[in-house]
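The complex is shown incomplete by one protein chain, all other protein chains being positioned as in the whole.
Now for subunit A:
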């Protein structure tokens, strides 16, 4: 009687939260926004949770935003100028090597962005930070854009070096997979009528997907194909001349600041958007009365 397994239990739809030993959840409120986003006073404990409060984040973001944008712009321009005009050309690859100053920072940033996505998912599932949900929604498209930039610049670099726009080498392939992982997250988080449910599903997906990042990292060693092995590692001296490494690091720093500036701006806009929505709903309700 397989289907009779649960026959003895009275039919109580939606009663499972009372039966299982779940931690207390946010009650699904009639308004699309959890109440935390509109209140101003929230007890904050610990440095991590302090800025999980949207109001506090808004104030911090307003202060930090110009600095992040300026640092990102200046460092990126300086690094690119240094790399494109001052740094020496490669003895083997000639001037074509200069696309590295876009390609490599984009590749680093793409992995870091997915890591950030997974960290947001963790914070969302464990502490139910509403801000982590918002950040995950906003990091996704930016991360996908950076990954696309990495793929495009890699393709442009591959044309003169390998004689083909695309080569099915391990690292290219794994960045392509990372791109699809980003796209899956972007679509999933937006495909639920209840945004909180979408955030939780996407958080789980990001945590599962982050297991793919080590595969990307070690794919070079595993599949050992056309792609040159890593020249920069944390444990060994770089196999790259310092005259090329410095502009690379400056550009990478500039890219990171620029990424942070875009994400902070998007999260601020999302918070404000939700406040406007809540205010308009409140006004509509007042008008009905």
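Throughout what follows, a residue touches a chain if its C-beta (ideal position, glycine included) is under 8 Å from a C-beta of that chain, and two chains touch if they have at least 3 such contacts; residues count from 1.
Simple rule for what comes next: contacts and distances are computed from a predicted model.
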Task: Absent chain [UniProt protein name; select from "NADH-quinone oxidoreductase subunit M", "ABC transporter ATP-binding protein", "Heme exporter protein B" or "Electron transfer flavoprotein subunit alpha"] - done: "Heme exporter protein B"
- [ ] Consider the whole complex, including the chain that is not shown, and state which of A:84, A:161 or A:177 touches that chain.
- [x] A:177
TODO: Looking beyond the chains shown, say which of A:112, A:125 or A:278 touches the absent one.
DONE: A:125
- [ ] Check each of A:59, A:159, A:197 or A:285 against the chain that is not shown and name the one that touches it.
- [x] A:197
TODO: Tell me where the left-out chain touches subunit A, residue by residue.
DONE: 2-3, 5-6, 9, 11-16, 19-20, 22, 125, 173-174, 177, 180-181, 183-184, 187-188, 191-193, 197-198, 200-202, 204-205, 207-209, 211-212, 215, 222-223
